[in-house]
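Note that one protein chain is taken out, while the other chains of the complex remain in position.
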Amino acid sequence: MNSTFLGQHISLSLFGESHGPSIGITFDGLPAGIPLDLDGIRTQLEKRKPKGKISTARQEADEFEIVSGFFNGFTTGTPLCLLIRNTSQHSRDYEKTKFLMRPSHADYTAFEKYHGFQDYRGGGHFSGRVTAPVVAAGAICMQLLHEHGIRIASHIARCQDICDIPFSNTPDILETQMQHLNQSYFPVLSEEAARDMTALMENAHAKGDSVGGVLETIVTNLPAGIGNPFFDSIESILSHLLFSIPAVKGVEFGLGFGFADLYGSEANDPFRMEGGKVTTSTNHNAGINGGISNGMPIIFRTAVKPTPSIYQQQETIDYQSKQNASLTIQGRHDPAIIHRARVVVDSMAAIALLDLGWDVLGIAHRQSFRSSHERGR
Amino acid sequence: MNSTFLGQHISLSLFGESHGPSIGITFDGLPAGIPLDLDGIRTQLEKRKPKGKISTARQEADEFEIVSGFFNGFTTGTPLCLLIRNTSQHSRDYEKTKFLMRPSHADYTAFEKYHGFQDYRGGGHFSGRVTAPVVAAGAICMQLLHEHGIRIASHIARCQDICDIPFSNTPDILETQMQHLNQSYFPVLSEEAARDMTALMENAHAKGDSVGGVLETIVTNLPAGIGNPFFDSIESILSHLLFSIPAVKGVEFGLGFGFADLYGSEANDPFRMEGGKVTTSTNHNAGINGGISNGMPIIFRTAVKPTPSIYQQQETIDYQSKQNASLTIQGRHDPAIIHRARVVVDSMAAIALLDLGWDVLGIAHRQSFRSSHERGR
Amino acid sequence: MNSTFLGQHISLSLFGESHGPSIGITFDGLPAGIPLDLDGIRTQLEKRKPKGKISTARQEADEFEIVSGFFNGFTTGTPLCLLIRNTSQHSRDYEKTKFLMRPSHADYTAFEKYHGFQDYRGGGHFSGRVTAPVVAAGAICMQLLHEHGIRIASHIARCQDICDIPFSNTPDILETQMQHLNQSYFPVLSEEAARDMTALMENAHAKGDSVGGVLETIVTNLPAGIGNPFFDSIESILSHLLFSIPAVKGVEFGLGFGFADLYGSEANDPFRMEGGKVTTSTNHNAGINGGISNGMPIIFRTAVKPTPSIYQQQETIDYQSKQNASLTIQGRHDPAIIHRARVVVDSMAAIALLDLGWDVLGIAHRQSFRSSHERGR
Partner (left out) sequence: MNSTFLGQHISLSLFGESHGPSIGITFDGLPAGIPLDLDGIRTQLEKRKPKGKISTARQEADEFEIVSGFFNGFTTGTPLCLLIRNTSQHSRDYEKTKFLMRPSHADYTAFEKYHGFQDYRGGGHFSGRVTAPVVAAGAICMQLLHEHGIRIASHIARCQDICDIPFSNTPDILETQMQHLNQSYFPVLSEEAARDMTALMENAHAKGDSVGGVLETIVTNLPAGIGNPFFDSIESILSHLLFSIPAVKGVEFGLGFGFADLYGSEANDPFRMEGGKVTTSTNHNAGINGGISNGMPIIFRTAVKPTPSIYQQQETIDYQSKQNASLTIQGRHDPAIIHRARVVVDSMAAIALLDLGWDVLGIAHRQSFRSSHERGR
């Protein structure tokens, strides 16, 4: 299907266009009795919102309404549909340039696939805006993962030649780092790197240009035994969801492409007993062996390309006349989206890992069921 | 599911263990009337077979039997099941070390997931051997793609610091390169690089060690308009299948992680008319915009980690006693699998692109249907 | 999943509760370029609305809003989400009797499944009201089937001992009958039977009771070759969808249970050439052999049980106290829903047959694509 994610236990149906009346998501498969943290959802949506000079000037309230599957503060167990009304469309920006294919956008491919029937305004269904409901769904998944102590955090590891400091190997420091990132709008560990990256982005903005970067994500406390061989490996499911984020062009786990530089004797992660617990002395494989978690942190990196919307004049074609043309994009755009993409990456990870961990975590048999059962007694 | 790939149009059910009686695959969804090229399947399986000093000494005939869905030389349209009997198992090699978890293998995670019931001999269902039926299925898909002129080829782009020459931008040279690769057992374009990589692998073998590398794959002649926004983007489906190959730890499309170094003005691919055809003057996005093909070649790179089976002594744990232990792996293993993984990557790409391109290519309405229909008249 | 129908080509995600803010459906997989007939959707929704003494007094406008996937009068090819706001809830009717399990309703089973978290007001997600979005989705499917001349019509074949006249075997008369039914609110062919059934229903209403009946549906002009052996037979897919309608407890095709009375020599449908066309001289198998259409009309009957909401005092239990209790249902209810269920049955049939016939009908390659393509030129 176009925009339906069918997990093993949950299914998500994403809908909406950038300039249509509403965007939203239908979330089927949630167990009954989850006391949804609506403020938690709002907090996550805040991280996706454009802010400051490094983001588009389009301001959307992103207020959501849950129209089903939620009753008296708890999920009902039937499909939850969450809507976000669009309020700040400037659709006229797009009418004039309807046939001018914005380079590296989906304008041309959408024309080829949908034969001119697509909603071309603001990228339509291809807009990054449509990731907002994904963030809401991810926030719900994250809440369930938190019940099991599982934590997810991402930072901008690199933006051109500016690199952030790495995640710490010391659990306490790592936890502080993760908390810091999850409370930050601009997710960078080193203050200096954050300052330099922001300057780079503002500078790009001033030049009518844009930048990309690399996000690095860590997942801690995922129990061993989650995942599958072959088609439903952790890597398969995670990458499937990560590559469904517009602008993502690369995903690597652990050493990733760095594995090409090493011998097996260097790359292998020796198992060790530590305090009665199975661990590995290195974690080059990102906590995943044979598609299944081994109890070590899951670590992956996601390549985010520069926003294709830039203000400089670009060469392109006119789809209608099939002639070469030039285009200067109008409208409101982001000189960088990597900081906003962060929470989308975290959300996709939460969705993937909740679905993969469902049985091991006992999601269908949550503790709260029992207490809730007594509500009826 | 563990090992079922459910595409939009085809479904694959992979089964078997390294030391069980048979491995195989059930392929549902194929249209009737495909004149299967059994020699073509054998040719592809040959590329996956271990050969020479750079591969394991386990020699399997890999003779396949199609037990259903194939009649009088054509597919019937009902599920095709293909079996490969295992014949060269040395299962005793594994009995002694059953509880010694081979580092970076799936031994430990399989124990955690399957509670000791997994077939641990030779990696069981996690064995690279189980990719042989995938190659057979991929060969069938490739045959259908070839009917539309779509071609796939991969080379070892890098192995440690030895790099192959890149794919050419000149279509004629590129085609020659691709033919060369598809006729080679060791898929490298530069003879010198091939020699150096082979030497590196033989040297690793001599030291009881192993190496990995990066495969680069190109797909040509894929029409524009194939793929989907979000969850079923070309990148999502391709990466899902690529990451289901044991040993793959990274996937990037076009510039991939290199996008982090560029400005949008450098990264965007301007559209141009060329000989009445829409093209882009660069192809940093690997022929994919918004998850959908734009008619340019699809290019991706796959990181393959070094074979975890090495002959050097390694630190590990004993799963039964939950004690630290050391392990020297016996048995027959590959100092490198990247050259053998090549055809698995090509096969996964063929599976993914056939399923994605189904409607645009008109797979359900193949020309041969018409002629075949006349068979009944 | 609870409420997601995943067809081979389309997926439907149904959501909403009887007394929640909205009910709706997400429809993924529709091709681009369908000029939606909104009035046609309204006409179908009208048939589901309660009217007169034979229906509940709850009056819902059932005005729908399409919030995505629809642009400038055509489908975009991306997911279409259709919402219907609830406006006439009398939720207080349900508070007092929350723990009194209405016999043959889903109150008790919902408590067991959802542990008290379900929205119990008006049956919540189990309400027949949630079929309204199904009717809207079915109307869209029916529009596509109509493009191919395929027609669907149903009548109340029986209500207690009152039987309608059968569908005619003469094509012209049959077509008139089908048109008549599709223009009628109360779908019965014989005026006398219609009058008697209405009287029976009004009488039941007067006594605070309810009645059920048998719907008979005919589908004409479905080409041969649609359907599949085994799990995706026409009968499997149709019955799957028909039994998802609340109150349906039986489905039979052609002679159905009557096959038990006959010998094979009586039951078999001989093939005959008629005017150069393959036909069968009888149609006991309802146009389906081996799960696949043979070109004859598809005929099936659906058993609809009496509405469980009756006004007479009933024995039941109190879920909270786990004691026997008695219950007199308040609120607004239908003495019969079979006439309203008719359009839901037709809609489910349209959904099933569109998905099954997708490839044969060439839905992904509709004629309008070509003309539409020129819009962009």
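Order of writing sets the chain letters: A, B and C. Residues in each chain are counted from 1.
The definition used in the following text is that contacts are C-beta pairs under 8 Å (C-beta built on N, C-alpha and C of every residue); 3 or more make two chains touch, one makes a residue touch a chain.
Note that the coordinates shown come from a computational prediction; the quantities given were computed from them, not determined experimentally.
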Touch as defined at the start, partner being the missing chain; which of B:124, B:138, B:250 or B:335 qualifies? B:124
Contacting the left-out chain: of C:30, C:135, C:178 or C:255, that is C:255
Answer key for B:111, B:186 or B:358 versus the chain not shown reads B:111
Touch criterion as defined above, residue of C:193, C:218, C:310 or C:363 at the omitted chain: C:310
State which residues belonging to subunit A touch the missing partner chain. 78, 229, 359, 362, 364-365
Given the full complex, what residues of subunit C touch the hidden partner chain? 1-5, 8, 12, 14, 101, 103-110, 112-113, 123, 125-126, 130, 158-161, 204, 209-214, 224-233, 235-237, 239-244, 246, 248-265, 267-273, 276, 278, 280-281, 284-286, 288-295, 301, 303-310, 312, 314-317, 322-324
Of the residues in subunit B, which ones touch the absent chain? 1-4, 6, 10-11, 13-17, 20-24, 26, 28-29, 32-33, 65, 67-69, 71-72, 74-81, 83, 99, 111, 113-119, 124-125, 319-320, 322, 369, 372-373, 375-377
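Operating definition for what follows: only the chains that are shown with their structure count from here on.
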Based on CA centres, what chain would you say lies at the far end from subunit B? C
Given that subunit B and subunit C are copies and touch, would you call their interface same or different according to whether over half of its residue numbers are shared? same
Roughly how many whole angstrom separate the Cα centroids of subunit A and subunit B? 27
In whole angstrom, the CA-centroid distance of subunit A from subunit C equals 38
Mean-CA-position distance for subunit C and subunit B (Å): 45
Among the residues of subunit B, which are close enough to touch at least two other chains? 8, 229
